[in-house]
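Missing here: one protein chain of the complex. Every other protein chain is in place.
In order of appearance the chains are A and B, and numbering begins at 1 in each one.
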Amino acid sequence: MGGYGDVKLLREDGKRLDGRAIDEMRPVTIEAGVLPAADGSAMVTHGLNVAVAAVYGPMEAHPRKIQRQDRAVIDVRYNMAPFSTGDRIRPGFNRRSREISKVTAESLESVVLVERYPRSKIRVEIEILAAEAGTRCAGITAASVALADAGIPMRDMIVGVASGKIEDTVVLDLDKAEDNYGQADLPVGILPNTGEIAFLQMDGDLSIEEYNLAMEYNHKAAKEIHEIMVDALKRRYEGGEA
Amino acid sequence: MSSGWFGEKSMSEGRVGAEQRLVTPGMVIGPSSGKRAGSGTIAENNEFIATRLGWLNEQNDVVSVLPINSAYMPRSGDLIIGFVAEVRNNLWFFDVNGPFQALLPMSLAPWKVEFGSTRQHLGIGDAALARIQEVDETHNMVLTMKGVGLRRLNEGAVVSIPVNLIDTLRGHNNGTLSRIRDATDCRIIVADNGRVWIHGDADNMRVARNMIQTLNEEGHKKTFEGAVEALENERGEH
Partner (left out) sequence: MVELVPSLLRQELERLAADGQRLDGRGQFDGREVHLEVDCLYNAEGSAKVVWGDTIIYAGVKFEIRTPWPDRPTQGSLMCGAELRPVAHRKYEPGPPSPESIELGRVVDRGIRESGCIDMDELCIVPGEKVWGVMIDIHVLSDGGNIFDAAGLAAIAALRTAVVPAERFDVGEDHTLKVNGTPIMASFKRAGGRFVYDPSEEEELGGDERIHITLGDEGHLHSLQKGLKGVFTPDEFAEILAVAEQKCSELREMVAEKEGN
């Protein structure tokens, strides 16, 4: 977290600078099947964040040394486009994107029925086109919809959501300013059917009570986003039907 | 392949479309009592959970999901159209539209092949109609070209369709396919790996290709049947 000082993030009326209530998330839209070249794809806008995910495979895992005889590996690349942030990002992998790719892959491996595809890999490409705090969560949501769109079997989808703390107040879904000047951020990946957690990161300072409240907000938001995910898949395939 | 209930269902889907239920991975389908979990589902805590995006189906107490998209997963006995990807002195490797290449040993080729002369029969990029002889649990595959009709494809064109649309293209007892063959005057082979071979004169091939393009674009919307009928009317076949 960027530390906090004089920056006011809550208004007199208890609302946040952009007018949201403390337990209100930014608007989310999802579209499935947006990339013709991919086996499955999705675009998620979450506030001003734009995340696109493409899925390719299952295909033979290369190089051989990454092959697993008993299951598929999920090969995730999370990448921020050079123009996605305030200052241009030099193209290529960096430590942050490598870490996010790793933990995202591991959370997706927890829901995809990887044992169905020995020696294979499933490529998941997450591209962030615009970043305004919360890109890893938008990326996980996009990846889940793209995997479903590609026909990959999963025991559940994963919804990416985050809560945090600003001015000693727990709030749902930090925006850019809140992320920069807030006190904590708790991004998680939730399985909507069981409420289990497949992705978990946190930084900052939270009491146990604050953590519990932040998680409560996250679970509530996950349900809302899940409905939008399901709706996106339905719109894609039920489109022309009576 | 499964030309039984699935084929019949495809034909009637246009009418019952509104009643079909689309499920997404993780969605609770309902209680599992007295029923069995079929493909695309798992049973958890006395409930059935969908594991794939697709249409819910219940048949003889088996609950399953008919997937909307699906990668080709080779099974023994499948008729496939492959492209030669690699040639060795005594065998060929084929791209069969699956995750792994399939091997055709020279002993299972339809010709008498001398060691080292494999390239004279099939070169890189060449297409062949073959059958999957066997697949093991780690996806190693052996092909055979010994069998009626199995051969090198020297003419025509190969187009791709999603494997879940194969039954729609074939129709009940290959009925839809026959109608397209008649209406386009093309020879058409629909292989189990989502590749379709078309051969006819230039004009007819274009029509056949357009039909398959329509299937690719509209298949999941169950309007393909209507397109076939429209084609028949247009070509005055009825």
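We take it that contacts are C-beta pairs under 8 Å (C-beta built on N, C-alpha and C of every residue); 3 or more make two chains touch, one makes a residue touch a chain.
It should be emphasised that the depicted structure is a prediction, and the values quoted were computed from it without experimental measurement.
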Hidden-chain contact residue, picked from the options A:Leu35, A:Val114, A:Ala138 or A:Leu233: A:Leu35
Touching the left-out chain: which of B:Ala127, B:Ile161 or B:Ala208? B:Ala127
Touching the missing chain, which residues of chain B? 83, 85, 95, 123-127, 153, 155-158, 202, 206, 209-210
Which residue numbers on chain A touch the omitted chain? 34-39, 48, 50, 52, 54, 56, 59, 77, 79, 81-88, 91-92, 123, 125, 127, 129-132
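Convention: only the chains that are shown with their structure count from here on.
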Could you please state the distance in Å, as a whole number, between where the Cα atoms of chain A are centred and where those of chain B are centred? 34
Applying the document's contact rule, which stretches of chain B touch chain A when the two form their complex? 17-18, 22, 24-28, 40, 42, 44, 49, 51-54, 67-71, 99-101, 137-139, 164, 218, 220-223
For chain A, which residues count as touching chain B in their complex? 39-40, 57-60, 69, 111, 113, 117-120, 147-157, 191-193, 229-230, 233-234, 237-242
